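For this depiction, one protein chain was excluded, whereas all remaining protein chains were kept in their positions.
Presenting chain A:
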Amino acid sequence: MNKNKVIQVEELTKMFGDFAAVNAITFNVEKGEIFGFLGANGAGKTTAMKMLIGISKPTSGKAAVAGYDVFTNAEDIKKSIGYMSQKFALYDDLTVKENITFFGGIYGLSRKQIKEKSKVLIEELGLENVANKLVGALPLGWKQKLSFSVALLHDPKIVFLDEPTGGVDPITRRQFWEMIYKAAHNGTTVFVTTHYMDEAEYCDRVSIMVNGKIEALNTPKKLKEYFKVDNMNDVFLKLARE
């Protein structure tokens, strides 16, 4: 196995009855890469992602995440990845610190590690003043950033982000992407689904799913050249219309 390929997927398929939600997709993601996983609603990207993070069993095909097989080692995968879902998923009735402590705890960090990490994290996000406030009282953008930091708390090899910037203002989105770049720079692989085509431009490589299949996979630049358009939005429209 190539050490640099942290996600290896081959002919991965998920059937719901006769319907192939994910139809024999094949791709690799390299270490430290920001991999954009694009597709219209219902194209199958969430289903594909769920198989990779070990909460949905594939019907057939092969897939390895962080070197572990999704069929046999789903539990090991869970230890090596971070996940942030499209629904904001911290606890509103817990304070910032309590949320960090809780999620650090379930990923098996020691009390000392949690203490150090939460200090750094709160400083970086500039949350010193609200560290003991309930998360429910924070603006959505802050929550989103906190949620991302919490997903990175246990230094996962790969972080999966499911539409992380939905409903967030452009400035916060920008800051969010800066955080993603920083994580990638530190060697964390980022696997991100998004609806925003301008965000797709920030990715190292993107794949575009249509009806359960990956129809295109390359760097944003090459995709634009290939389809002879100026932006990712047009790439997407061209593919989806076919």
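Assume contacts are C-beta pairs under 8 Å (C-beta built on N, C-alpha and C of every residue); 3 or more make two chains touch, one makes a residue touch a chain; residues count from 1.
Heads up, the rule we're going with is that contacts and distances are computed from a predicted model.
**Q** Mind telling me which option in "Dihydroorotate dehydrogenase electron transfer subunit", "HTH luxR-type domain-containing protein", "ATP-dependent helicase" or "Transport permease protein" is what UniProt lists for the chain we can't see?
**A** The correct option from "Dihydroorotate dehydrogenase electron transfer subunit", "HTH luxR-type domain-containing protein", "ATP-dependent helicase" or "Transport permease protein" is "Transport permease protein", the UniProt name of the unshown chain.
**Q** Return the single residue from A:Gln8, A:Thr101, A:Thr188 or A:Ser207 that touches the missing chain.
**A** A:Thr101
**Q** Out of A:Ala40, A:Ala89, A:Ala131 or A:Val229, which touches the unshown chain?
**A** A:Ala89
**Q** Any idea which of A:Lys5, A:Lys31, A:Lys62 or A:Lys79 touches the chain not displayed?
**A** A:Lys79
**Q** If you put the missing chain back, which residues of chain A would it touch?
**A** The list for chain A reads 50, 53-57, 75, 78-79, 81, 83, 85-94, 98, 101-103, 105-108, 134.
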